[in-house]
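Below is a slice of the complex: some chains, not all, each in place.
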């Protein structure tokens, strides 16, 4: 179904609309990034500004900051479309819900995952990470953030329209994100001692494949259910 | 085969309260139903069930003699305009409608520009929906009726917030639809004078 | 076969069928729990390393196993809800989620009580312990979602979707001791070919586990039955039931 070209172009249009919507509210684009940066700079304040300590934890800290920033960004995914009735209109347009779910996840990744990955570079260097570890950090963040966007979209669809959906999403989603966090952080910290963290990266890739195949269905049926 | 809509013994529950009980209805081409009933009688609930947005607890709905739950009815045969807006407030009217027109699996009719023209919104097409007045928003939402060629129209209070002129525009749209063999159900409290109303259904 | 399934998944039939089942289940449960308590507290020998403190195993291990089992039962209900729209499964899902949460909590609490003398700490952030904690959050998430949505059927479907996404955590809890080297005991009991536990300790443990299962089934049945009455309160059979029970009271 997804392979037909008409569906590909629909997917593109759906993603573009979401990106445009966020672009319009120009400041929105900056929030996940700023959240990421702010959380990262909280750590040296609260823990210990000593370079050595920071450096050895850098991977884990950046991973936590990325995870939190992405979790918080999930809330706006469906909120306005639901309250304005636009989600209903999209569903009624007859476009396969599978595409809608996938498009939301892609848009979320483009708007929060991607900028976070890019920003991780200067932040990691400022925390004193070496270039090999940096490359592992970026690789693990790429695999992990895509999975987070996919799972987060499903959870976002489930809690759409509920009061304080923002909190609900975070609380429902964090348990799923914990394994991603563990493997991402372990991969990075292993690489800091010179090891190539193959097993962890394979695990992250496996999770991503699982998420790509399963979560669009979950999102589609969640949208269906929550509109009812 | 001509289009037809048939509702058999429909019951709908919301939060465990029965809202619609055992409603049956049968509509053929050119049939316009004016759905009436006091506030809270279940008009919106009924229309949403017909649009396939909520599942009935009992009963069936048939479109062209096929059960809409079992067949690939999809929503491409119907135009539903609800109480709520259906447009993203951050985007302009033009962007919203172009988007819906491109992704839609429905048969297409007028272009976005022509639809906005008819709805008298041409000069507002590049404003964000958020800052439009109540009636302008309603008109932007109704512009969907022009863009798609759907045999079944479900309209929930289409005249809300509209000025007299716009009401006239909508009424003549409905008349055209009926004379082209369409089917429509319009929920409205306002006196609805269209000569084409064939049946008034009053919910209790 | 399918007909039979369909028959018992009708709320009314389930209600009357389970009514006959409950006294039998309670009888077996009472017999088992008395036997296991005797075996656990009196006849089993004290552990040569741990003394009597090991006896908490008879609560810890059955609760821990039940915490996984109930989640799997929930997953099964979730599939029935989403694929076949079985009403009974909707009710079951919301009825058993809190019980599962309580088993999970019990496993966590007994585990950490046991951990104090064994590992010298109440809590340690290792994989087994943490994934069990994550399981608790999954249960709480399902419950939160069920409560957040007014409409019972929508709520049950939403919770089913969440429950199914969360099922990936179950193998993580189970295999965590093998995948990571953790503080927690490796498989001791579940290696059936050569269980590394004394047979006098093992038998009460197994009967206790069955007793826990029966307890779970009985409590679930009660919860499901009362939910059925609320669910079908508008139907004739429930109205008849209420009038006849009123008559009996007079």
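For the reader, a short list of remarks on this structure follows.
Note that the chains are named A, B and C in the order they appear, and that numbering of residues resets to 1 at the start of each chain.
The definition used in the following text is that a residue touches a chain if its C-beta (ideal position, glycine included) is under 8 Å from a C-beta of that chain, and two chains touch if they have at least 3 such contacts.
Since we're looking at a predicted model, the values are computed, not measured.
Overall, this complex is built from protein chains in the amounts A x2, B x2, C x1.
Everything below uses one rule, namely that only the chains that are shown with their structure count from here on.
Viewed as a contact network, the protein chains are fully connected, with every chain touching every other. Most remote chain with respect to chain A, judged by CA-atom centres, is B. Chain B and chain C have CA centres that are 48 Å apart. Inter-chain centre distance (chain A to chain C, centres taken as mean C-alpha positions): 33 Å. For the pair chain A and chain B, the distance between C-alpha centroids works out to 37 Å. Multi-chain contact residues, meaning those touching two or more other chains, occur in chain A at positions 228. The set of chain B residues that touch two or more partner chains comprises 55. Residues 51, 53-55, 74-76, 78, 80, 82, 84-91, 95-96, 99-100, 102-106, 128, 144 of chain B are the ones that touch chain A when the two sit in their complex. Put simply, chain C touches chain B in their complex at residues 150-153, 234. Remark: chain A residues 10, 13-14, 17, 20-21, 24-25, 80-81, 83-86, 88-95, 227-228 touch chain B in the complex.
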